[in-house]
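The structure that follows is given in the form of structure tokens.
All protein chains but one are shown in place.
And then chain A:
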Amino acid sequence: MRPFSYVSAPDVATALRAVADDPGAKFLGGGTNLVDLMRAGIEQPDTVVDITSLPLAEIGERPDGGVRIGALVRNSRLAAHPLIRARYPVLSQAVLAGASAQLRNMATVGGNLLQRTRCPYFYDRTAACNKREPGSGCGAIGGFNRGHAVLGVSGACIAAHPSDMCVALAALDAVVEVESVRGVRRVPMASFHRPPGETPHVETDLSPDELVTAVELPPSPTAANSRYRKVRDRASYAFALVSVAAALEVRDGTVTGVGLALGGVATTPWRARRAEHALLGAPATEESFRRAAEAELAPATGLPGNAFKIEMARRAVTATLRRLLTEGSPA
């Protein structure tokens, strides 16, 4: 690993100042992604600003009935928290579906939002990758792309976003709170991650000196009836081929509320707006679910290695909604 200097920030202001004054500096949270990327030589910060001592590890109820999650809350604590389990079960399930218990004990909510793709060409420094080295090409498009995206792709990049947690946050309309020396701002999940376009190395709406400080979950009666379904090559400890985060509210046989997002199939945590639009006000039937899934996947573009994901995603959406309708939430 390339040597770096290390600073442990005692408070948020010190952390923000340290990164604002040093373009080669990066924040370090749980380290489960950044340390790995540094060891692989993909990230090479001059200075590492350790933020794990900052007071950002609380989960609390907001006056409006929503929940505020500090950016340094560990994934395992988030999944186990009584408020999350009861009111946002899809989020508990999504977090528990990701990584391993050891990693969840280390990884933070803020770091999960910022984790980088697991595309093998991104990790292989001898391969072409526009995300790692802009302008160098994409090894995945004509290569091994079984794990890659079919939605939100560009001619420059088809890397899938790896997070499970973010898929649930997208379905729940979460808002990310970020802070820099210029102040605090709030970014909706829908605009936090950026599709690759011609600049796949730009992955989020964050400036390099901005720190994720919290995630806010709005109050939602729909969220209590929610679940996460993950389809993968082995039963545990694998990234998603397809995942679905769904929240569903049905009254008198009609869909009155829905939040839907997809993982494993897109370059960003994919909010399924087309499907939501098709579902709202529709009868809560298998046929409506299937039609909504088809609407969402209509713009998908598959390659020989990953086209199977399109039908897999349609089926996963339909099955997740069906299960919510018949069995309710896992809470």
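Some notes on this structure:
Going forward, a contact is a pair of C-beta atoms (placed from the backbone, for glycine too) under 8 Å apart; a residue touches a chain by one contact, two chains touch by 3 or more; residues count from 1.
Basically, contacts and distances are computed from a predicted model.
One subunit of the complex is not drawn; among "NADH-quinone oxidoreductase subunit J", "ABC transporter permease", "Phosphonate C-P lyase system protein PhnH" or "Carbon-monoxide dehydrogenase small subunit", its UniProt record names it "Carbon-monoxide dehydrogenase small subunit". Contact with the omitted chain, checked across A:A20, A:A57, A:L103 or A:A190, is made by A:L103.
For chain A, the residues in touch with the chain missing from this view are 1-6, 8, 28, 31-32, 35-36, 38-40, 48, 50, 52, 76, 79-80, 82, 85-86, 89, 92-93, 96-97, 99-103, 105-106, 235-237, 330-331.
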